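Every protein chain of the complex appears in place save one, which is left out.
Coming up: chain A.
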């Protein structure tokens, strides 16, 4: 066997091994999307009811609360960015990071300082490499977030919204995550969580939210409108963060499935073209061998004819 074929055979073997791995990752991601989607669906009744309740309090009372009133001169904003812990998901993390950078840029242009809160090792690495300050970061649960994780993420955000601006408090809270539209489509989006902008609620909240146009009845509050709002808003932020984490997880799996699918397809193409090349090399070897034999035989014949 010629050296050429051996090289091709070796490459085919290595590409086949890679293909097996990417195929397995593709199938794992595909099975996890279903689970993640189910979790998003399971969390939406809570989020919907909570949104309805928040809207009810905010419109049905004249309470002024730091979480619902716009600061006159907002000077600081917090941006929560959700990315993945692991790579091999195509442009998933970098698209989310880009969206966050655009938002940060816009907020800076409006004269606001931006505090970054990040979820996922990819974003942490991005900020660390550029030596940019991250106020707080979390890793380790991006592909399967629990409500406790969402609470852990939301707690410092709520605390900094409630704090006075002079003491490091923020006036606005934005969240950047990858919205799960369908198996094939995931969009990085930025949403302003706080202060609540009720006019925009109809379109800005997730599609899962109920229509906000329905007339809301006048509520009786127990113990009081302020008390309810105080208790309600942190839960609202938590549930929004939870929903964003779940959607991001579903998007991550979908992005990984797509990336792994195209890697598998590429490996197949590569194997096909390498096989063609190996076949051609084998054929060339055989042709050469035949012509060598024929050449040798005719040289022998010539030599024996000359000696007669």
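One rule holds in what follows: a residue touches a chain if its C-beta (ideal position, glycine included) is under 8 Å from a C-beta of that chain, and two chains touch if they have at least 3 such contacts; residues count from 1.
Going forward, contacts and distances are computed from a predicted model.
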{"item": "Per UniProt, the name of the complex member that is left out, chosen from \"ATP synthase epsilon chain\", \"ABC transporter permease\", \"NADH-quinone oxidoreductase subunit H\" or \"Aldehyde dehydrogenase\"", "value": "\"ATP synthase epsilon chain\""}
{"item": "Omitted-chain contact residue, chosen from A:72, A:166 or A:222", "value": "A:222"}
{"item": "Interface residues of chain A (partner: the chain not displayed)", "value": "39, 42-43, 45-46, 49-50, 52-53, 56-57, 146-147, 216-223, 227-228, 231-232, 235, 238-239, 242"}
